[in-house]
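Of the protein chains in this complex, all but one are displayed in their positions.
Coming up: chain A.
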Amino acid sequence: MIASTRANLVTLVTAPTVWALHFLVSYTAAAGYCAKTMADARVMTGAAWPDITIARLVILAATVVAVAIIALCTRQAWGHWRSGDVDPPFDEPSFEGRQGFLGFATLLLCGLSVVGVIFVALPAVFIGDCR
């Protein structure tokens, strides 16, 4: 997360970037772990399915970190949005107008990103092996 007293394009894309990185970590954790363990396990011969507790813990940790960063982003964006005394649609060519617009857009993106992160993590809650 980029801490900044002013809203800018970097603070705007922080939350979606965290969402993308969380997806990358979750996907590679599950796919990589299952690809490795499944290569050895001969499931068709009656062996048990490899358990993926480690991959699920990695996803859990990534989710906690991602939600925490997005929460901080949200707090900061709330401050940027509320800093000026400007109302929507934030189209005045002024500093306050830009801060209001960027802050509010960041806030909405934070909301979208936190939903995205939770949806990406949900399969790890319900699926406990490589099936």
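One rule holds in what follows: a contact is a pair of C-beta atoms (placed from the backbone, for glycine too) under 8 Å apart; a residue touches a chain by one contact, two chains touch by 3 or more; residues count from 1.
The rule we apply is simple: contacts and distances are computed from a predicted model.
Peer 1: Any idea which of "cytochrome-c oxidase", "D-ala-D-ala transporter subunit membrane component of ABC superfamily", "Sigma-70 family RNA polymerase sigma factor" or "ABC-2 type transport system permease protein" UniProt assigns to the chain that's been left out?
Peer 2: From the listed options "cytochrome-c oxidase", "D-ala-D-ala transporter subunit membrane component of ABC superfamily", "Sigma-70 family RNA polymerase sigma factor" or "ABC-2 type transport system permease protein", the omitted chain resolves to "cytochrome-c oxidase".
Peer 1: From the listed residues A:F23, A:W49 or A:W78, report the one that touches the chain absent from this view.
Peer 2: A:W49
Peer 1: Of the residues in chain A, which ones touch the absent chain?
Peer 2: Residues touching the hidden chain, for chain A, are 43-44, 46, 49, 111, 115, 118-119, 122-123, 125-129, 131.
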